[in-house]
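Take a look at the structure set out below.
Only one protein chain is missing from this complex, and each of the others stays in its spot.
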Amino acid sequence: MKTEILRLIDIFGIVAFSISGALAGMQKRLDLFGIFVIAFITAMGGGTLRDILIGDLPVSWMKNSSYAIIIFVSALAAIFFNSIIQNYQKLLLVFDSIGLGFFTLSGIQKGMDFGFQPGVCIALGTFTACFGGVIRDISLNNIPLIFQQKEIYATTCIIGGIVYFLLLKLQVPYLPADIICVLIIFLTRMLAVRYKLRLPVLYRKPKSDDP
Amino acid sequence: MKTEILRLIDIFGIVAFSISGALAGMQKRLDLFGIFVIAFITAMGGGTLRDILIGDLPVSWMKNSSYAIIIFVSALAAIFFNSIIQNYQKLLLVFDSIGLGFFTLSGIQKGMDFGFQPGVCIALGTFTACFGGVIRDISLNNIPLIFQQKEIYATTCIIGGIVYFLLLKLQVPYLPADIICVLIIFLTRMLAVRYKLRLPVLYRKPKSDDP
Partner (left out) sequence: MKTEILRLIDIFGIVAFSISGALAGMQKRLDLFGIFVIAFITAMGGGTLRDILIGDLPVSWMKNSSYAIIIFVSALAAIFFNSIIQNYQKLLLVFDSIGLGFFTLSGIQKGMDFGFQPGVCIALGTFTACFGGVIRDISLNNIPLIFQQKEIYATTCIIGGIVYFLLLKLQVPYLPADIICVLIIFLTRMLAVRYKLRLPVLYRKPKSDDP
């Protein structure tokens, strides 16, 4: 049953990132096929990196064709949503944040299945969550959201991961802990963008800027 | 024997992409070593990704030094061709298209060897064919051909892959099916560039553009 929940979490993340990828592709005026390709690599990038790092090969989307169908339908949904809502930037933020939550959890849980320590699981969750968006942005020649030096991004995954392991340590059962973890990451990211939360920046003015 | 044909297909793809990489490196005025590095990663990128995704590790170029020699000779040939033909852009297009055909087929066949379904094999073929060119272009700080929103690119691999599985279903023997698959991809890509074939683009004018 735990495997099924893990698969479900994976699927929610895939749906969210497919939509975010398709939206980003439409924003860059890609052709229809390009939109599906970007949706695919955004949705599969994180999980693929996770499986490669762990050595769980062949990667999951090769063993199961249903992923491709889910991505295709999600990308179609994105095209549809977009025609009603007409606000790329906000939609993209919402779906990117949802994907961030689910994929962090999926990376953490797969790490736990393979017996890694909490710190490694959190790092794995963070990579799983962030990598799809990074290759989406690099492919579209955007500066990756994660490196835009604006609101906190990957930090939200770490926070969610730490809370998750604290909850498990406090004997909270898996299902509520799962839900809280995803919600915390989603809400932290949305609030970070809304209230422009940043971490402190460390730099000195370069000398050449001095008068 | 099938393994030998697969290796032969791989080698043709490697030669074509080595030349395309070397040409692109010369265009960017890299030094001699840089040209060989770009030839190497262009030629090996697709197959390396294919082997990593499948989990067929160590990757093939590590098990067999002859690949490095083939790439070296091909890059030298590119330097020679270039001094006669003096048309980077057209030469690059031709060799990129040849490589696209052979690598799509090599990805599909390796997928079949490992027992994946046709859809997965076609996706694997497309990744194998497109990835070398993507890292060639990213390394040289060009926008990848595949994302240039001009003529169809990866779509030609998908078309070739679908035709290939239809031919096999119609009991066409492997060798003619192989040849037809490579030819279709090569010709579709060349015709796409010649006649500026594009897929439909989905976008609305951003609101800010309205008068």
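Each chain gets a letter, A and B, in the order it is written, and its residues are counted from 1.
One rule holds in what follows: contacts are C-beta pairs under 8 Å (C-beta built on N, C-alpha and C of every residue); 3 or more make two chains touch, one makes a residue touch a chain.
Being a predicted model, the structure only gives us computed values, none of them experimental.
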Among B:9, B:26, B:108 or B:129, residue touching the chain not depicted: B:26
Among B:77, B:140 or B:180, residue touching the chain not depicted: B:140
Contact residue for the chain not shown (choose from A:78, A:154, A:167 or A:184): A:154
Candidate in contact with the missing chain, chosen from A:8, A:143 or A:166: A:143
Chain A, residues in touch with the chain not shown (by the definition above): 52-55, 57, 111, 114, 116-117, 119-120, 123-124, 138, 143-144, 146-147, 149, 152, 154-155, 158, 198-204, 207
Those residues of chain B which, in the complete complex, touch the missing chain: 26-35, 37, 48, 52, 55, 57-59, 61-62, 65, 68, 79, 83, 86, 138-141
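Keep in mind that, in the parts below, only the chains that are shown with their structure count from here on.
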Geometric centre distance via CA averages, chain B-chain A, whole Å: 29
